[in-house]
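Note that one protein chain of the assembly has been removed; the remaining protein chains are unaltered in position.
And then subunit A:
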Amino acid sequence: MSDHESFYHRDRSWHPPAFTPQYKTSILRSPQYPLLSLDNTISEMTGPVFGHDRLGPLDNDLIRNFAKTGDPIGQRIIVYGRVLDENARPVPGALLEFWQANAGGRYRHKKETYLAALDPNFGGCGRTITDEEGRYWFRTIKPGAYPWPNGINDWRPAHIHFSIFGHAFAQRLITQMYFEGDPMIWQCPIVSTIPDRQAVEQLIAALDRENTLPMDALAYKFDIVLRGRRSTMFENRMEGN
């Protein structure tokens, strides 16, 4: 294994830099030395895989997977999309984990102190694995916006956190999904760690009325892109794209 199967270098100008003073916690948690560039070795070109047998039937249904006495309060939504790589090829078998606040903007976590109420029927976690075409979907309620201690009056826009495992540890990614039309997106110190407006827009899920379930749930489409592999011209068969 030499050049083939290594990944396109990460575009660090598209991602947020480590040091973003408007997001105060980043100030002491940001490395200051330059990162050491390392062409992928086998250690980064491999990665764990997770079989569909790891999942339970309600893992992608946040409306039901914690419910005790009934459905959680909130706007019922379906989130769906595809996981692709930078070559626009689907990534099958990708494990997605997602977590979110409830409709009032409250997380179920022992360190969470926001005064909005917990919902006894909402846990806020789910997971799924993409199918052969890289598709995924899950059902949940729309999370609320919430205030957080950064500035005196900073609020997070409604969002869902995503953790994604591709086929290699080099593709490992955590990001957040935002909702089309939310004015709070453009006031958020965490969103604004991303320097490029187009890059922010890549994280805004589109409302999709065509996939709405009538009289039941709205649908949002959220595609995720992981790093792509280089081609193997002259060396082997064309594997990367």
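Here, a residue touches a chain if its C-beta (ideal position, glycine included) is under 8 Å from a C-beta of that chain, and two chains touch if they have at least 3 such contacts; residues count from 1.
The definition used in the following text is that contacts and distances are computed from a predicted model.
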Out of "NADH-quinone oxidoreductase subunit K", "Protocatechuate 3,4-dioxygenase subunit alpha", "Carbohydrate ABC transporter permease" or "Protoheme IX farnesyltransferase", flag the one the UniProt entry gives for the chain missing from this complex.
"Protocatechuate 3,4-dioxygenase subunit alpha"
Can you name the residues of subunit A that touch the chain not displayed here?
1-3, 5, 9-12, 14-18, 20, 23-33, 35-50, 54, 56, 58-59, 65-66, 84-88, 97-99, 107-112, 123-127, 161, 163, 167-170, 172-176, 190-191, 193-194, 199-200, 202-203, 224-228
